[in-house]
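Scroll down for the structure; my scribbles are underneath it.
Removed from the display is one protein chain of the complex; every other protein chain stays in position.
Coming up: chain A.
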Amino acid sequence: MSSAAVTTASASPASNAGKSILARLGAAFVGRLVIIIPYVWLLFFFLIPFVIVFKISLSQTAIAIPPYTPALDFSGGISGFLAQLKQLSLDNYTWLTQDALYFNAYVTSVIIAAVSTVLTLLVGYPIAYGMARAPATIRPTLLMLVILPFWTSFLIRVYAWIGILKPEGLLNQLLLATGVIHQPLIILNTYTAIFIGIVYSYLPFMVLPLYSALEKMDYSLIEAAKDLGCPPTSAFWKITFPLSLPGVIAGCLLVFIPAVGEFVIPDLLGGSQTLMIGKTLWNEFFANRDWPVSSAVAVILLLLLIVPIMLFQRAQARAQEMDR
């Protein structure tokens, strides 16, 4: 079997030489095509939409359809198109710097997302650790339980939290009935409610990468650490945690990135006074119908998030390096 494979391999350069140049170019093209497909995908679903949003962010708001000007078209020929391009300006970006509202919204969003990410990590790590150390037979069931909430609508699950957190809600009823508190806690419409909502909603995104990092870890490493004189707590920080770091980074980014731009949770649980960039964007777009400014908000948000995404990719590359 192996000798046959060797023969074909050694014979192939000779047969290649016999082929026409055209056939070889064709083969090369098919090879390229496989690489091109993901790039085409990125072009259509990421780059072109981004260019459109970016172009709108450089336009001026107008009472028209679409509600901005200039709407680029080729009716005036090349010269007309170039004239339209000259109308584009960075005014909207200047505007974002002039109103403190936007800056505050960005900062608040990043802080809320960061705090929520840390909280999700603190809740998620013990869950993932417990799952990874559970008997192999029940691990699929546990995994299923983590994924199960995805089967109901995200919106409905967030609504359900209103019923739990409101002053006369389930949580307060329980605490009052058991005598832990005597006054209902005000949780709904506070930042606490936003944290609870984000931790709850994004927990699976934290648990799954952590679980996959912890599950493939060889338990004999912990035994080896103990054998060499390392008590269990110390073994966790010296062996388990560093080895799960790729999972920690992946989980944190999977929570942090969407949490920064989160709209539904602050809107439903955080009430009207919370200031997050997702809500600001929604207001600019739907309440003010100011597409150019909201596009500018979106572009800045994207730039803000590219940094963690790049960190994420570097972490992934490092994880792959470690596997080899």
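In this text, a contact is a pair of C-beta atoms (placed from the backbone, for glycine too) under 8 Å apart; a residue touches a chain by one contact, two chains touch by 3 or more; residues count from 1.
Rule of thumb we're sticking to: contacts and distances are computed from a predicted model.
Colleague: The chain that is not shown, which UniProt protein name from "Spermidine/putrescine import ATP-binding protein PotA", "Peptide ABC transporter permease", "Acyl-CoA reductase" or "STAS domain-containing protein" does it carry?
Modeller: The record for the missing subunit names the protein "Spermidine/putrescine import ATP-binding protein PotA".
Colleague: Given that one chain is not shown, which residue among A:53, A:72 or A:230 touches it?
Modeller: Of all options in A:53, A:72 or A:230, contact with the hidden chain holds for A:230.
Colleague: Looking at the whole complex, which of A:79, A:178 or A:220 touches the chain that is not displayed?
Modeller: Hidden-chain contact among the options goes to A:220.
Colleague: So which bits of chain A touch the chain we can't see?
Modeller: Against the left-out chain, chain A lists 218, 220-221, 223-231, 234, 238-239, 242-243, 322, 324.
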